[in-house]
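For reference, the structure I am asking about is given below.
Removed: one protein chain of the complex. Kept in place: all other protein chains.
Per-chain residue numbering starts at 1, and chain names A, B and C are given in the order in which the chains are listed.
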Amino acid sequence: MPGNTFGKIFKITTWGESHGPGVGVVIDGCPPRIPLEAKDIQALLDRRRPGGSPASTTRREPDQAVIMSGVFEGRTTGTPILIMVHNKDASAKAYEPLADVFRPGHGDITYMAKYGIRDWRGGGRASARETVARVAAGAVAGILLEKEKVAVRAYTIELGGVQAAERRLEVIDQNMFYCPDDPAAQEMERRVRSVRRKGDSIGGVVEVLARGVPRGLGDPVFDKLDADLAGALMGIGAVKGVEIGSGFQAPRMLGSENNDQITPRGFLSNNAGGILAGISNGDDIVIRVAVKPIPSILIEQQTIDLKGNPRKISIRGRHDVAAIPRINVVCEAMVNLVLADHLLRQKAIQ
Amino acid sequence: MPGNTFGKIFKITTWGESHGPGVGVVIDGCPPRIPLEAKDIQALLDRRRPGGSPASTTRREPDQAVIMSGVFEGRTTGTPILIMVHNKDASAKAYEPLADVFRPGHGDITYMAKYGIRDWRGGGRASARETVARVAAGAVAGILLEKEKVAVRAYTIELGGVQAAERRLEVIDQNMFYCPDDPAAQEMERRVRSVRRKGDSIGGVVEVLARGVPRGLGDPVFDKLDADLAGALMGIGAVKGVEIGSGFQAPRMLGSENNDQITPRGFLSNNAGGILAGISNGDDIVIRVAVKPIPSILIEQQTIDLKGNPRKISIRGRHDVAAIPRINVVCEAMVNLVLADHLLRQKAIQ
Amino acid sequence: MPGNTFGKIFKITTWGESHGPGVGVVIDGCPPRIPLEAKDIQALLDRRRPGGSPASTTRREPDQAVIMSGVFEGRTTGTPILIMVHNKDASAKAYEPLADVFRPGHGDITYMAKYGIRDWRGGGRASARETVARVAAGAVAGILLEKEKVAVRAYTIELGGVQAAERRLEVIDQNMFYCPDDPAAQEMERRVRSVRRKGDSIGGVVEVLARGVPRGLGDPVFDKLDADLAGALMGIGAVKGVEIGSGFQAPRMLGSENNDQITPRGFLSNNAGGILAGISNGDDIVIRVAVKPIPSILIEQQTIDLKGNPRKISIRGRHDVAAIPRINVVCEAMVNLVLADHLLRQKAIQ
Partner (left out) sequence: MPGNTFGKIFKITTWGESHGPGVGVVIDGCPPRIPLEAKDIQALLDRRRPGGSPASTTRREPDQAVIMSGVFEGRTTGTPILIMVHNKDASAKAYEPLADVFRPGHGDITYMAKYGIRDWRGGGRASARETVARVAAGAVAGILLEKEKVAVRAYTIELGGVQAAERRLEVIDQNMFYCPDDPAAQEMERRVRSVRRKGDSIGGVVEVLARGVPRGLGDPVFDKLDADLAGALMGIGAVKGVEIGSGFQAPRMLGSENNDQITPRGFLSNNAGGILAGISNGDDIVIRVAVKPIPSILIEQQTIDLKGNPRKISIRGRHDVAAIPRINVVCEAMVNLVLADHLLRQKAIQ
């Protein structure tokens, strides 16, 4: 069944495979008369692009966004916006040796189970390249949010076991891991280089902070804001957990500790993570996302081939050592999409 | 905007407030000719009902399920099934002192921000009583799953800081917390009684295990099985985090540790939690849910009233000390609903 | 697959069979703080009820609307509104002789083909009684429309071949057929009595007029306002055709005749029927609906039984001779629902 559409009012549908002609998105429901140019999208795409950090693949994609519809004379018209990115450096050849084998930790085996066919070139639709379309759409959502003074930012608070001790947001663009703790970022870099040498990979934790979200967003009881955010983020490849506010610490707190008491000047704490009963409460929205290690590793692993025979696999080629930091902008994009959708949803009942 | 519908093929819409005439659900999309009687629903409703454990409220609700449509001569007809539960012990009076004040940790303040009106009787729609409808629908979903040999079970692995050391599923129905570790359950009971005496409350962690899920369920890239499960569970009141498989431990593992290697006899481990690239891989699906402490506590807290004036609040009345164990069956119900929906979704492409 | 939900923002889900315990609707997405009482719904239900005209069945249903949720102290709260009508005069006994036979012109044979089971008591879900829920929901939609000065009215312009020569809207409540031409209404009455005596039945044409619809409603290219109206009206049992504005006359006109020329004071004609390119143009919306004769007739017909054997059938019992005039308020309800939904949809992009 279809599963490539996200959002109800600001509604996107993505398409495209890793090594096909391109990837892209249709945005349907973007309000009219919003200034929009390809370069507004490019900035975020550039942050997703490989090459910025030692953790990244050496695949080189210019990832040039092309707007095919829905924009006239620099403004949205209210009609569907098709944004497309052509695949340039798509050498499927590297994947040929893997064509008849299932890579552990990848969707190869489940795509085959589900569809009875799979595009084995670089993971096909299951590739992280699919997130190009999410980021492009998230960039447009970000323009809507900016108009409403909502700012969303994702940053790395843990990588390969190295944790950020601080939340100095002003430094996150000054290191290659978008980490709010510079010394930790340096430690992360050492960790990445060491793991790469061993042919292994690592994971981490990304925190997403949304500031300025107006009170009242979220539609109980199934389209709660936290439910939609959790679904949006868990749907990113490599994500294995999502928590909001006090999250997995909440089970160890007493009600008297976890409750955010209320005063005329606001809440005394933010264990709620900005969301109460599924509706934004005006405070910062704080979410953390657990990112698993990249499954493509050089270290030899056991697996099977298409016929079920045992095989050994050692994955060479151009792979990231960690999904972080490239996944950060994808997390931002998904949060942007949820918030923009709920902003528009709320208008309908006002 | 509407937010009370869940699922795409096995699709439910819930309604009802804590202290109105009743709560219920319409199930649209249930296949025809499934044997269904009110008593099939009753068993799960009874597990959700207060009174089973020292952690529970003393509110007494018979919670009798009534089927109003969609069933003829004991079998579903393929038309919408309305299940209704009348509210009996709905003494709104106890809530009158709270009518003009916002309870910390509750949706009072956000419902007012969103709708400009709220039903203050027992939380109205934001009450945990809303989950009666989820459980009723989940019971019907469970019948579909049973036909396909899928079994879903939720159990308590942590309560008030007390952790289960074991996963002895055979004992979970032998203690009042549905805990797979009997000695831990006894410790949990002591913890609950101690906290109740202090007028405080606690949270915990529920694990949900789904066995027998066929390979191939889940619709990438936005309706991935894990994304839908995460959204479904995070949308339950009191849930602050959801993790799948290795979850928040994954960031501390190497790729070579976290990958589940594949052999002709199956996977060598289950860090994936039964889902790869958003599609079930045939292994057990394992999910953990962080449950915050019940926000209604006797201990005095700061808050404000409708006019924004500071107030003190101390909540008396009939409240649970912990959402666990009553929330467990709600978690099961939500997982049932996601799995039943995806089972039917998958049929459409086969 | 589910098919009992209508609308995207003002979203309804109906349920219930002709001879089960009752019928009803959940409205999800109704804005908060709208004054609503059961009596607001009752007025329209009374117009749908049998007994008003010689064309109607003698089944006696009080059709008392009960609001079970979503309203607090006389105003909507923004949460789902469940409206229920209990079936009182549901004597399934009359249908027993028909339990193993397919009535020509009815859904008996197709429900069996689709679901492999059917509730034969009075048509079950395929009964016109299902429209009680549409009318109840349409009444609530009507309250939203009234606030925006939109008025929707359906009236009979043809019955059993007798056509209304005039459109005197002020007389439509003065005759039992809601006909805008009193002498025609008298002729219709004679026609109905004559057909009833022969054990046969008749059809007619209903026109629906929506005044005051603001410009700009409708979402091209698939959720055009006329597309949604056509789908909504064709989905009423007994409707075989829908036309808008010049409708089936348009094919016989020249472009120079059919185009509505534009002046600073408005359009010079209304062949568009108030909708251009799927978007309301501010003019009256005018729709006509072809209603087939009631299929339940006393005259003997050929049919088959469940086993495929030939049978003769002559339907006794309490049936209308014509769906008109009872269907008129159902047409109004469906137009109300489409317009209310699109009014709210438009807010989201403004």
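Note that in this section a residue touches a chain if its C-beta (ideal position, glycine included) is under 8 Å from a C-beta of that chain, and two chains touch if they have at least 3 such contacts.
None of the values given here were measured: they were computed from a predicted structure.
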Result, missing-chain neighbours among shown chains, is A, B, C
Contacting the left-out chain in the complete assembly, out of C:189, C:219 or C:332:
C:219
Sole contact to the chain not displayed, among C:158, C:189 or C:332
C:158
Among the options A:29, A:142, A:231 or A:325, the absent chain makes contact with A:29
Which parts of chain A are in contact with the chain that was left out?
1-5, 9, 11, 13-17, 20-24, 26, 28-29, 32-33, 66, 68-70, 72, 75, 77-82, 84, 114-119, 121, 124-125
Residues of chain B touching the missing chain are 8-9, 29, 31-32, 78-79, 220, 344-345, 347-350
Residue list for chain C contacting the dropped chain reads 1-6, 8-9, 14, 102, 104-107, 109-111, 113-115, 125-126, 130, 158-159, 161, 195, 200-205, 215-224, 226-235, 237, 240-264, 268, 271-273, 275-282, 290-297, 299, 301-304, 308-310, 345-346, 348-349
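As a convention for this text, only the chains that are shown with their structure count from here on.
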Need the most distant chain from chain C, centre defined as the mean of C-alpha atoms.
A
Between chain A and chain C, the Cα-mean centres are separated in Å by 46
Round to the nearest whole Å and give the separation of the Cα centres of chain B and chain C.
39
Set of chain B residues in contact with two or more other chains:
1-5, 9, 14, 114-115, 125
